[in-house]
Each structure stands twice: as C-alpha cells, then as structure tokens.
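What you see is the complex with one protein chain gone and the rest in place.
By letter and in written order, the chains are A and B; residue numbering begins at 1 in each of them.
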C-alpha cells in the first residue's frame, strides 16, 4: 500500500475556556488515501470539526494541538511555519464550510473572491484569473455564470453560495478537500444536488475528500470508509456496509439504531433500556374511531398574508381526528410554521375557519385567545429546545406555568405533585426540576418543553420541528417519548418537520406543503412508497437513506 | 432622505419651544424692569408676538422659506448674515477635529484588534476608557494651561487668529485654505496654532468611541466565517486583514462617524466658549443667554440642515462601501 496522503497520528487538541482547559480531541489516529472520500461522523461535541480545522491549521486562537502529528504528504502540518502552511492552504488542501452564506465575503463580488484565491497561488494576470473563475462557476453548474461573476452573496440562494464556496475551494486543484457539514442548513433537495456535485467534482479531479457530518445516512451514501467519533475519541472505523451490519462499539450501535431508515419503526430507534417501562402497555393498536365521530380539528381554506405581500399560506384545509397523528412536511418557506401557529391560535389567519371540537375558534382574535376555554386543549412544542425555555424560569417553573394559568392550580402540594408527575412521564428526573435551562442538556430541555406542553392534558399537540436541533441519538429518544405519550393520553399530534424519515415513522397521515399550498396528502406509508407528484418524489429521493437490504441484514443477525 | 421630515420637525419644535413656553422676550428687550406696559406692548407688536400661535408659525415658516431668519437683537444684523459669517469658523474647527479623530482612531482600533490582549490593546482600551470620561471643556482648559501657561507654545487662546496677523482675503472662509491661497505661510502657521488646541480637545473626546467601534467591528470581522474562508485558501496576511477584514469592519465606523460628527456639532458650543472661537455656536449661546431667540432658532435650524447633509453623506458612503444597501 502506498503512503497515505494524510496521516493523523494520536492527535490531541485542547481549548482553554473560561471554565479551564477542555480536551476536544483525545488521541485520534486516521489516514486518508489519495482520491478517497472518507466520512468523519459524530454528534455535536465529538471533535470531528476540530480535527478538520486542525488539519488546515484554522483552529480558533483558544485551541491548541497538545500532542500528536498531522502528516500531510509526509510533512507535519502542526510544525510548519506560517508561510509554509499558507502555501499549502488552497493550493494543496482546502475547506468547505457550514453556512455558505456567512462563509463568503458579503461585500465582495463572488467572481473577485474566486479570483483572489487563484491569484494567491498562480502567477497569472488578473484577466486570466477572472477567466478561470468563470470556468469554475461553470464547473459548479451555476446558471448564467457571466452575469453571476459580479453578483454578491446576498443575491444568491444558500445552495448557490455553497457552489461558489466549492468553486473557491477547488480553484487551485488541491489534493485534499475537507468539507465540514457542507449541506447542513440547506433544504433536502438542495442538499442532494450539492452533495452530488461535490462528489462528482472530487472524483473527476481525483481529490481526496474528508466529509465531516453528523448524518450517518449522508456519509454512507457518498463514502467508502467511515470513521465514527465520540467525545474526542475515534470509536470505530469501517466500510458503510460493515458499520451497519455489524457495528462493534456500543456507541456506534446506538448511533446506527437511532439513524432512521426507510423502513425503521419508532421502537427500533432506541435500545431496550432507553425505552422505559411504559412501552409494552402502549404497543396495543388503537381501535379505529367509531364511524360518524366528528373530527377533533377541521381547518377550512386557511389563508395568511403578511403585510399585503404574497400569501405565506394559501387555501390550506385539513382535518385531524382525536388521537390521530398527522405530519406536515415542507422545505423552508413552505408556510408550515405559519400554518402551525395559526392552528395553535398564536397568530390570526387572514381568511378561513378553524373548527375545534365542533366550535369555530378561527374568528377569536389571537390576542384574546388566552381567555378561551380551548386554550388548554391546544398546546405546542417549539423548535429549538435551547430557545424554548425562559432563561429565568427553572424547569419546575416552566412546567408549572400552564398548570397555574390554565389548570387553576395556585401552588402548594397539588401543584408540586402535578409537576413531578409530568416530569416523571417525560422521563425527567425530579432532582433536575430546580435547575435553570442553561444547567440542562439539550435532551433534558426538550423533555421539559414536552412536559410543559402536556401538563394540562391538551387534546391537540402541535410540534414544530421538535427534534431538528437535537443530535440523532437524542432525537430517537424524544420521538419514542412523543409516540408513547400520544398513545397514553390519546392526544392528536400535528407534527411539523422537514425530516421525512421522522414524519413517516411517527405520523399516520402526511401532508406535503410547498409555497403555502398543499401538494399532496395521504396515508404516510402509501405517500412515501408511492408518491404521486414529482415534488414529493423528489423530496423522498433526496433523503439520504441507508439501503434497505443492509437494514434487513441487520434484522437477520 | 428620511431625515428631511426631521428637519421640518425641528423647525416646528424650536418655534414652539421658543414662543409657547414661559419667558417673555418682550419684557427682556424693554428698556428695563420698570418699563411701562405700553412700551412692552409696542415691542410685542414689533416682534409679531400679539398674533395667534398658528399665525406666528405660518409667518415663521414663510420667512424661513424665503431665507429670512429674522434679525438678531444683539448684533442688530440679519441672522442669516451673522450665521454665514460665523459658520466657516465652526466648520473648520469641526472638520479638523474629525480628521484628527479619524486618522488616529482607526489605526489605533485596528492595531488593538490585531493583537487582542496585548499591551497595545490594553493601552488603547485604557486610553478609550479615559477619553470618554473627560469633558471637552475640561480637556480644553487643561490644554490651555499646559501649552499656553506652562510651556508657552500656544498663542493666547482667544479667537481664530492673533491680533498681529491680518486676515487673508476671504475665499472659502476656512483660514487654513485661505492663507494657502494667499500664499501667506506665516499667517497660516498663526492660524494653525490657534486652531490646533480647540480641535485637539474636541478630537480627544471622540477618538474613544471611534477607536472602540473600529476595534470591536474589526474583531468581529477577523473572527468571521468569511475571513476564515479567505485564510483557508491561503490568501496573504495583508490581503486578509485589509481587503477582507478591514473593508467589512469599516462599515459600522461610517455610521458612528456620522453620529460623532453630530456630537461634535453639539460639543462646538462648549469648545467655542472655552476658546472664544467666533463660530455659530458661541453666537447662539450668547443669544440664548440674553433671550434673543431669532439667532437660537436660526442656529438650531442650521444644525438640523447640517445634520441632514451629514446623514446624506453617511448614506452615500455606506451605499458605496456596502453593495447590500441600495440608495433610494
């Protein structure tokens, strides 16, 4: 075997922070061959990005390599002088970043930014550099490249910005490309296009690529070899197939289980001990509603316009039966959040009716809805658990708030009892209740948010991307919890998400939304297996799945 | 252009403040505290004070529209004439101070941001912290004490020019320029020595906010994703710092510079008083203390117009520097 292009040997990196020195990477050893695409997978805090930044010596000032070597073509990068590393960057190794929009200089035309990179490493004239930049824009498939040369980043979409970023990164034909979460934050369909492009370019130019991602599915789709990191350590390294069929390390096993696939069910995502005691009781199938029972919620021809602009939501109708779970799927700007807030009566619709339990509630202005008897029947779980808890409230206060406002509990033992009961139902240890949000982990905050939402036993729970900000292993536990609570309390769920895998598992019915209008709706399984519209098909195909046969093989083991 | 309504607002505001609220100027301009009722009434009529408030306002707006700001009781001249004579002195002082402030503050801020935590950084921060605490009138007086009384380097701190130098033929009204045009180097030097202390004391007060914002926005810029991108493709240090970081960091500085200029227009009042500078602010102040309100109104109106112009200039600069902004 030839000498690898990049060899990282027993790398240690620590950061000095306000709370002392934190070890972010503790002894990582890995290698990358020429032309190979390596997946570096891990959840937040695993040290995967830090490893990438150390390779190009772009660590923050607070970070320092404390031990180990990074050999790039035999040279130790950590020992190079500032000038030497600058000659390597761009010319031999370059990076692609998360958040393409902020990664580009906002006040410099994109053509000039590409030319800047070219002129740094090649002794050519300005005009030649601009000609090369134009070629690169063509190579990354930007439409109308001549005109785009003079465009500024704010005039381009996120996906386009990422293509420009790729163009800058490959401008001097580096041999190693480090892509740090290159598609996080982009829409599903854009994600696939950008990743396909990146893979094609890397293959065509024979560039080795390190794909740093939290998404195991994405890594399996594009990489031949995957390295899994956890808390600064490398826990497993294998080909995708072996990783899925026979994960060795306990963490990898959990990660593989938690990553949803095209056929996994909610219960598959978590291991036995995480599932908790309630599971068996709620496994029993729900009896079908008696014929003629009126639906819990009827939404009729809802329209929302902001400031006389185009309608954010146009002509949206749906029903939810008691205890039913419905998924609302769409990309950013599809109007799904607006719809969910109208149904939750936090904002007023411009037109249309909302009928809850046989009573029209759409005409009650949102500013007066807090007095409605239905306020306690409709509750919501919000997107980012970090932002959904009042920083000045303890976990106890958060859960107690709806009980005091809507449940007529004024304090004392009754309140304490109810709060503790709610906490127990969401699996939140009672000793965490006096803590403030910043003292809780992401998963714990999500649990507090859910406990608050179910405290008054609502009949309809609207969930706005409740797991989007969570690591996949935490997401699995939260999804399982939500499914269990729904069965126990017979709560109807409206689950808003961009993640089709999650919706498919959790929801009986799915509605696909695009530009404020319904594209397709139907029973989840049928809709995902056999999409009727092109848009839904595109969405479904863009999901980075782990192939079904690998999954079946796992089941057989 | 959003500041034009403000100009009108200021107009009405000053009018109302001056006429509706207590303090009868007619009594003040009467021959003395014992002046008879008839005499006061007569002055009242002369000043148009016997008409209704809306009528007075309409008349006032009409006059302002024709460029007539009334007559100053103190100097007996038209206010417009007084202001036109004195404005160059104030502007020369303010622009010089702004120039001194910008030329020293921006490099200081950049150097401090390039080496955060270093001795340079700490000294810049200390200087900034102290700079905003010393009022202009105190620093002006202390400068006089040191450079005039102790060292004898500066001339007598009164006026734009000492008594032995003759004024150059007025072209721009800015002595620094007029002396150059006239080719009178000695005169230029004399005027410069008069100008430097007041300009310095005004600049000292605003260097701090400018340096602070430069440092802060430079730090943000240097830590931004796009600077990391620039470094990741190996751009040279100079290129990264100047073209990528500084050009972005200068945007907030432009906005603050506009506000700083505005602050200096206000601080003019203090500095002109300390240095007996024959500018518009000291003129307005003298008028104010003798309840001669036509000059005060004229002054506030002039400040408002200047402020509209400054805002316009800031918007234009910003529009040139930042492609995300479109000028309407």
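Some points to look at:
As a working rule, a residue touches a chain if its C-beta (ideal position, glycine included) is under 8 Å from a C-beta of that chain, and two chains touch if they have at least 3 such contacts.
FYI, contacts and distances are computed from a predicted model.
Going by its UniProt record, the hidden chain of the complex is named "Peptide ABC transporter permease" among "Carbamoyl phosphate synthase small chain", "Peptide ABC transporter permease", "NADH-quinone oxidoreductase subunit N" or "Type-4 uracil-DNA glycosylase". Note that of A:108, A:254, A:304 or A:376, the residue touching the chain absent from this view is A:376. For the chain left out of this panel, the touching residue among B:40, B:83, B:250 or B:270 is B:270. Across B:87, B:114, B:288 or B:321, the single residue that touches the chain missing here is B:288.
From the options A:401, A:418, A:498 or A:532, the residue with contact to the chain not on display is A:401. The missing chain, though absent from the display, is touched by one residue of B:86, B:212 or B:228; that residue is B:212.
By the touch rule set out above, subunit A reaches the unshown chain at residues 18, 307, 341, 344, 346, 367, 370-371, 375-376, 378-380, 382-385, 387-393, 401-402, 405-406, 449, 452-453.
On the side of subunit B, the interface with the absent chain consists of residues 2-3, 5-6, 10, 14, 17-18, 21-23, 125, 129-130, 132-139, 141-142, 144-145, 148-150, 156-157, 212, 215-216, 219, 258-259, 262-263, 265-267, 269-270, 273-274, 285, 288-289, 296, 299-300, 303-304, 307, 310-311, using the contact rule stated above.
As a working rule, only the chains that are shown with their structure count from here on.
Averaged C-alpha coordinates give centres for subunit A and subunit B that are 52 Å from one another. Residues of subunit B touching subunit A in their complex: 224-226, 228-237, 239, 243-244, 247-248, 251, 321-324.
Residue ranges on subunit A touching subunit B, taken from their complex, read 56, 58, 86-91, 94-95, 97, 99, 102-109, 116-117, 120-121, 152, 154, 165, 168-169, 171-172.
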